[in-house]
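One protein chain is absent from this view; the other protein chains keep their places.
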Amino acid sequence: MVTASPYLVLVAVGAPALAGLATMLLPDARKLTRLSLATAGPVASVVLVAIHLGRNGVSPADTPTGTIPWVPSLNLDISFLVDGLGSFFALLIAGMGVIVVPYARAYFGHDAASLARFFPTLGFFTSAMLGVVLADHLLLTVLFWEMTSVSSFLLIGWDRDDADAGKRAMQAFFTTGLGGLALLGGILLFGGHTGIWRWSRLMAEAATISHDGTVVAAFVLMFVGAATKSAQWPLHDWLPGAMKAPTPVSAYLHSATMVKAGVFLLGRMLPAFGALALWLPLLVSIGAVTMLLGAVLALSQDNLKRMFAYTTVSHLGLLVAMYGLGGASTAEGVGTIHWDLTQIASHALYKAPLFLVVGALAHLVGSTRVAQLHGLWNRPGAGTKAAAAVLLLSGYALAGGPGTVSFIAKELFFAATDHATAAHPLLAVVGVMAIAAAACNVAIFVRLAATVFGLRSGAGDASETPDATHREPDSWSFMLWAPAAALIALQYLGGLVPTLWNRTFSGIEANVHDEAFADGLPWAWEPFLHPGMPLLMSMVAIGAGTALGFSRWMRGDLVDVHARIWPATYRGILRGGHRLFHSLQTGHLRHYLAVVFSVLTLCIGWAAWADPAMLRPPAGMDPFEYPAGLLLGAVVCAAAIALPMVTERVVRVLVLGASGFAVVGLYLVYQAPDLALTQLMFEIISVILFLLVLRLLPRPDHRPRIRVLPRLALASVVGISIGWMTLLAGHAVDNRAEDAPTLGKFFEAHSLEGSEMTDGRGGEGRNVVNVILVDFRGFDTLGEITVLATAVLGVWSMLPGRRRHREEEDLAVDTGQGAQP
Amino acid sequence: MRMSSLILQTAVRFILPLTFLYAAYAALKGHNGPGGGFIAGLIASVGFCTYRMSYGDRAFHRLLPVHPRWLVFVGLGLAGAVASLPLLFGQPLLRSASTTLHLGGSEVHLVSSMAFDLGLLLVVVGVAVGMISRLGEELDR
Amino acid sequence: MTTVLAICVAVLVTVSVYLMLSRELKSVAMGVFALGHGANLSIIAMSGSPVLADGGLRNPPILGVADLVDPLPQALILTAIVINFAVMGFLLTLLIVTARRTGTINVDELATEDRPDGGRAGGDR
Partner (left out) sequence: MTNDLLGLLVVIPLATSLATVALVRRPVPQRILGLVSLCSMLVLALSWLVRIRDGEVMVSQMGAWPAPFGITLVFDSLSGLLLCAGLLVTIACYVHGFSMVEPSTERRYFHPLMQLLIVGVNQSFLTGDLFNLFVAFEIMLMASYGLLAIGRTRRQMTQAYKYLLLNLVASTVFVITAGLVYGMTGTLNIADLARFVADRSNAGVPLPTGFTGLSVMLLVVFGLKGAFFPLWFWLPDTYHTCPISIAALFSGLLTKVGVYAVLRTFPLVFAAGDARDVVLPILAVSAGATMLLGVLGAVSQHNVRRILAVHVISQVGYMVFGISMMTTVGLAGALYYMIQHMVVKSSLFLCCGVMERHAGSDDLDEIGGLLKRHRWLGVAFFVAALSLVGVPPLSGFFGKLVIIRAGWTANWWLSAIGLVTGWLTLLSMLKIWTQGFWSPESGPRMNRGGDASGRVRCLRAAHTGIGILVVAAVLIGLAAEPIYDIAFHAAEQLTDPTTYIRAVDPLAAGSVLTASGGGG
């Protein structure tokens, strides 16, 4: 088979972002052009993906497109995998994009500035998301994955004046960022371990991957990535928080597409990792808990956006559990996963309309609270009634009522739990949890319907002030509910007339393991003709849910304890970081120096521990070989020891000078006349310098000395270490073979005349030290006078001369910084 | 700041020419015997500094009428120029060259590193004098 | 002689570290000064012992005679001395300016002057 071209897919992925960027070039007034351009991006993606599929068909999961090299050294290139899973998600994402763009136009209305910012960000997101689902290289997936997090961050914090929006955006990015890094880490671990860097190879070699500890660790890390993105318990709190974003964003990113990236990733991983022993228990437990928790919390919400956010959490939990159960089919061949893409699509097709209609209600009614919807059906206005109708139709699908795809999707899940229970009886718990979650969804619908028709009032007070701005309808108002209507129509179309649905999906579904559903979705009545466990479960859920909906249970805000995780983590990191860091960074020079010196000795100690020969006293070192030298050494030591003893400052300087003069003596013993002369002059100038400076410095305070013993202990350890190192090196010098070439010998030999090594060129001087300084190592000397010049520039810069004093003092008064002692 | 003791002043007036002489001697002899630009510079600096300490700012300005900045400038410039001149001839930095001049019968052997040494001298004097005199000015304020 | 030098180095370093751990920057500066001496002595020890087997000394590194000491450590020390001088000059000037600006050269007082955390505790505020 000819490898498909990657460029077409690349353009498909890039089109929305490019179109979005292009809208930035338009002037604010060109609204319609802007809109058309922004819509053209996702439309192009849909078309191009369709063309690709038309040309190449749905690729098998192990056949990628060709590659475009990018960073060959890192083995990173651009290639795509347009298999069933990928193309389904790509079409879903691009298709939703097409719908959301005009909706956003209606939602933002006349706020041209918002639209100008919105379309580029949205296009960027669409591209990123398309990249996630189509990428073949694992790292390319990570790349786009992080880009979706970035765009989500920007969109959640959309409202610049709402400080809380910023915090929520931060929480979302921080949580998904954790996942992104875990995913990156997992992929790097896995790729480094197995050498597999592509999804296609992963599929091809799924059977041969060993299940050792590294692979399990990599899998867990990757799962963390998927779970945070798909808002799984216990890190789901960012998703309800993300509802701070404008409604088009909630509908698009936070219900239909981005949050499904985690589910998508699990779908990608299922063939390769499904057989891991950890797969089923990990996914199913996390997913089931999320599912139930989300449903219960959703039921008790008053704000519609938050309510639907929690149902999204719940459904994402269900999808994760679905793939978790699928592990049994990979590992044991039990039919535990059926029509997974249908189940995902079903969710998108009712959840997005729900959010879209919430946005419509915010503008039409001026509120997003359940209590404010009381009697909505009977209120005037065509738009209101249409919105109410779409709300109820979508709510019915949320409840999984018969006649929708959602109903059959739920049947499929129940069937999977049923099969899995047969293999692992403990999984019956999951079935029960699923029923409970479904019941909650039914109850939500019942309550919504009751409120909308005015049967009974909601929990809240209807007279509260609206929390959203009511907007007068304009010519675009119909776009507030029409996209939702179009989407929800698909639910019912698929549910009532499954033929078309089946034809579409049978080509791309990879996981069909149950013979009962092998031909596709059944007609709406068929489940009732062949009653079984799934139908029973559905009926129980519907019955219990209806009762629950009319009951008084679970009304009013149930506080989600997990909402505390984020603030606590944030504060914990800040406080802990502060404490840890500032336990070192105290601001006291003394502490710093103490640490530096301790580290120095510790490191030398460590080296000595590794190489105990260092501790053996070198042999053949005679301190008494030259008595005069010994005497000079004693003078140096005595002067040095006297230094901390004396306190009178002038005396101290003189003692310092004295120790310097004794050093001069030692240089003479070492036959270094140049050095001795330099040191002598240097010492004189330094004493003058010190005396000058001491008169300029404030008088010392005569407080008692600080902790003499520890200081002395540390100081002696440092001193002994350095002295010991000197001794060792000196020993190496003394024992160096006579003929061993050293730099010194070369300089000696070439100071005056050259040799063949230097092409006969010599230093032409007899004083070897001077020749070294100005010739052999003249570069050192050049650097050294540069240091001198720099130092004096620094001094002049800090202490400006007379002429500048006046200007200087003016400035000091100005800024109040002229504190004089 | 001045240490205006008469004895000191007299002593310094006497010593100053000597230090300069010795500095010149050390500078010239440096390549073949103890000495060199550094040492000469330091010796001259000691002379300047003691003069500055005993006679004060104004007298010092008469002795050294330029800002020490220019000493550093010329010194570093000279050394840098000597160092980088070989680049023009396709040689690496600091490639030394020598020539022998015949001046009235006596031969003078000149090595390019001597100019380098002179640069060192000027920088050292400029820096030492620059620091000490600036600090001295501070005390005078 | 190497042993003598090593002991001198040890003592000088000990004293200077002791001084550097004290409260006043003046003492710290002196410690730095002494540390420079210690470093130089440590390097000069690398020219090997200047004492010959017969008890006499080697010759200074000026050509013309035999048994010269290694000239390179001397050249290194010359460089180090001059650099040390530059740094000391700068350090002392810095102390003067610091004293002018803050009114103190006491390490502890300076540390409370501008705490690295801005004197605040962490936390989400």
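When the chains are written out, they are named A, B and C in that same order, and each has its own residue count from 1.
We adopt the following convention: a residue touches a chain if its C-beta (ideal position, glycine included) is under 8 Å from a C-beta of that chain, and two chains touch if they have at least 3 such contacts.
This one's a predicted model, so the numbers in the text were calculated from it and none came from an experiment.
Enquirer: Where does the absent chain make contact, in terms of the chains shown?
Expert: Counting the whole assembly, the omitted chain is in touch with A, B, C.
Enquirer: Looking at the whole complex, which of B:Leu16, B:Ala44 or B:Leu76 touches the chain that is not displayed?
Expert: Spelled out, the listed residue whose C-beta touches the missing chain is B:Leu76.
Enquirer: Using the definition of touch stated at the top, determine which of A:His578, A:Arg695 or A:Arg766 touches the missing chain.
Expert: Of the candidates A:His578, A:Arg695 or A:Arg766, A:His578 is in touch with the missing chain.
Enquirer: Of the listed residues B:Thr19, B:Asn32 or B:Ser96, which contacts the missing chain in the full complex?
Expert: Checking each option in B:Thr19, B:Asn32 or B:Ser96, the one touching the absent chain turns out to be B:Ser96.
Enquirer: Of the listed residues A:Val71, A:Leu536 or A:Val561, which contacts the missing chain in the full complex?
Expert: If we include the chain that is not displayed, A:Val71 is the one touching it.
Enquirer: Pick from A:Leu115, A:Leu189 or A:Ile435: which residue touches the chain that isn't shown?
Expert: Residue touching the absent chain, from the options given: A:Leu189.
Enquirer: Which of these touches the unseen chain: A:Met170, A:Ile196, A:Leu280 or A:Val430?
Expert: Only one listed residue reaches the unshown chain, and that is A:Met170.
Enquirer: Spell out, residue by residue, where the missing chain touches subunit A.
Expert: So the residues of subunit A touching the unseen chain are 70-74, 139, 142-143, 146-147, 149-150, 153, 157, 160-161, 163, 165-167, 169-170, 173-174, 177-178, 181-182, 184-185, 188-189, 191-193, 570, 573-578, 580-582, 584-585, 587, 589, 592-593, 595-597, 599-600, 603-604, 606-608, 610-611, 613-614, 616, 618, 722, 725-726, 728-733, 735-744, 746-747, 750, 757-758, 761, 775-780, 783-784, 786-787, 789-791, 793-794, 796-798, 800, 807, 811, 814-815, 817, 819.
Enquirer: So which bits of subunit B touch the chain we can't see?
Expert: Contacting residues on subunit B, toward the hidden partner: 69, 72-73, 76-77, 80, 83-84, 86-87, 90-96.
Enquirer: Where does subunit C touch the missing chain, residue by residue?
Expert: Output for subunit C: 20, 25, 28, 32, 35-36, 38-39, 42-43, 45-46, 72-73, 76-77, 79-80, 83, 86-87, 90-91, 94-95, 97-98, 101-102, 110, 113-114, 116-118, 120, 122, 125.
Here is the rule we use: only the chains that are shown with their structure count from here on.
Enquirer: Going by the touch criterion at the top, tell me which pair is linked by more C-beta contacts: B-C or A-B.
Expert: Greater number of contacting C-beta pairs: A-B.
Enquirer: Averaging over Cα atoms per chain, report the distance between subunit B and subunit C in Å.
Expert: Distance between chain centres: 25 Å.
Enquirer: Please tell me the distance, in whole Å, between the geometric centres of subunit A and subunit B computed from their C-alpha atoms.
Expert: Inter-chain centre distance comes to 61 Å.
Enquirer: Got the subunit A residues that touch at least 2 other chains?
Expert: 673-674, 678, 682, 685, 689, 693, 696, 766-767, 769, 773, 781, 785, 788, 791-792, 795, 799
Enquirer: Provide the list of subunit B residues touching at least two other chains, using ranges where the numbers run on.
Expert: Within subunit B, residues 32-34, 38, 124, 127-128, 131, 134-135, 138 contact more than one other chain.
Enquirer: Which residues, counting only subunit B, touch subunit A once they are in their complex?
Expert: So the residues of subunit B in touch with subunit A come to 1, 26, 30-39, 42-43, 45-46, 49-50, 53, 68-69, 72, 75-76, 79-80, 83, 93-94, 96, 98, 109, 111, 113-114, 116-117, 119-120, 123-124, 126-128, 130-132, 134-139, 141.
Enquirer: In their shared complex, at which residues does subunit B touch subunit C?
Expert: So the residues of subunit B touching subunit C come out as 32-34, 38, 124, 127-128, 131, 134-135, 138.
Enquirer: Would you mind writing out the residues of subunit A in touch with subunit B in their complex?
Expert: 673-674, 677-678, 681-682, 684-685, 688-689, 692-693, 695-696, 763-767, 769-771, 773-775, 778-779, 781-782, 785-786, 788-789, 791-792, 795-796, 799, 801-802, 805
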